[in-house]
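Shown next, in structure tokens, is the structure this report addresses.
Every protein chain except one is present and positioned as in the full complex.
Then we have subunit A:
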Amino acid sequence: MKGPIPRTDTADRTDAAARTNSANGADAVATSGARPGAEPGGGAGRFLRWDTAVGVLLVAVLLAGGGTTDGFAEITNLSAALNDTAEIALIALPMTLLVVAGQVDLSVASMLGLSSALAGALWDAGWAFELIVPLCLLVGVLGGLLNGWLVTRVGLPALAVTIGTLTLYRGLASVVLGNKAVSDFPESYAQWASYTEPVPGTFIPYPMALFAVLAAVAAFVLHCTAAGRSLFAIGAQEEAARFAGIRVKRIKLVLFAVAGLTASFAGIVYTLRYGSARADNGLGLELVVIASVLLGGVDFNGGKGTLGGAVAGVLLIGVLNNLLTLNGVSNEIQVIVTGVLLVISVLTPRVIALVTERRRRRAATAA
């Protein structure tokens, strides 16, 4: 290269800042001359993040529940409360990844029902449970691939596609099992899914222990890997992701397949937990899943959110429902509480933004 890089006042300053950054690594940046929160309001959003707030709220509800409600803090109740959210929690993991990538899958609860119905029908027909499980999972993957194929190859929006398959998979479930209910599943499997037999030495039932492991994996993928980065890029600006050589279509296809797989697995857990296979199992569950994810601060427009936030959202709704049940509040009211929470969670960031903007404008005109 000819000659040194020309230096100006500005260049010098950025130069110095940048050099500190590279020298001191991660934490240097926050101190590179920046005054955090110097802009009124700008700082609040940065330091009180929504997902942290939901986590704090969860802890508060747990403590309040322990203090006010008899029987809440008992081991068996906590196990039961956790296990009651097992399917929602499991499906929430791929749903979080989907929503971050700007997609959504409304067909998950129908897939849960289809998997349950299929398990019931095959069990009824005398199949071994060890064969039924992989077959149900296979159907889940295929269903997910169909969603993904319609989205990526045919180019339809995920919302439209999965509204369609929501009906389709639920319909197939009815075809497979009619309105029968099949029970008497093998004891050993049923115990695995039951809250009465938690992981020895803990109050965590096996499905939720599995969830914990999967959540850790999903969090790692989303926040620490190249694939996770790609999801954020796709959700925020798909065109730019494509121009950066990210395989947008393939990634979406895999996401939908994983969602189908998880939903069908959740169908098995559901069947075992209630000891009953029915075509209408988990009806409407997709909305609770999505509500939990959004409550956890994942942006429905894609590109923003954390897995930790989504997990906190799931647990918060689960714990609240348990508390309300213990206090004799009816199911209908519980649904309303969930709904109100969701509306608040969607509204609050907007309201904060509006208020700070207005305050800023007022300060500006006053000056």
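Here, contacts are C-beta pairs under 8 Å (C-beta built on N, C-alpha and C of every residue); 3 or more make two chains touch, one makes a residue touch a chain; residues count from 1.
As a working rule, contacts and distances are computed from a predicted model.
K.L.:
Can you work out the missing subunit's protein name as recorded in UniProt? Choose among "Cytochrome c-type protein", "Pyruvate dehydrogenase E1 component beta subunit", "D-ribose transporter ATP-binding protein" or "Multifunctional fusion protein".
P.N.:
"D-ribose transporter ATP-binding protein"
K.L.:
Just to verify: which one of A:Ala244, A:Leu283, A:Ile333 or A:Leu347 makes contact with the chain not shown?
P.N.:
For the chain that is not drawn, the touching residue is A:Ala244.
K.L.:
Could you tell which one of A:Thr76, A:Thr167, A:Thr196 or A:Thr225 touches the chain left off the display?
P.N.:
Of the candidates A:Thr76, A:Thr167, A:Thr196 or A:Thr225, A:Thr225 is in touch with the missing chain.
K.L.:
From the listed residues A:Ala236, A:Val254 or A:Val337, report the one that touches the chain absent from this view.
P.N.:
A:Ala236
K.L.:
Tell me which stretches of subunit A touch the chain missing from the display.
P.N.:
For subunit A, the residues touching the absent chain are 1-3, 5-6, 8-11, 14-15, 18-19, 21-22, 25-26, 29-30, 32-35, 38-39, 42, 224-230, 232-233, 236-237, 239-247, 303-304, 360-361, 364-365, 367.
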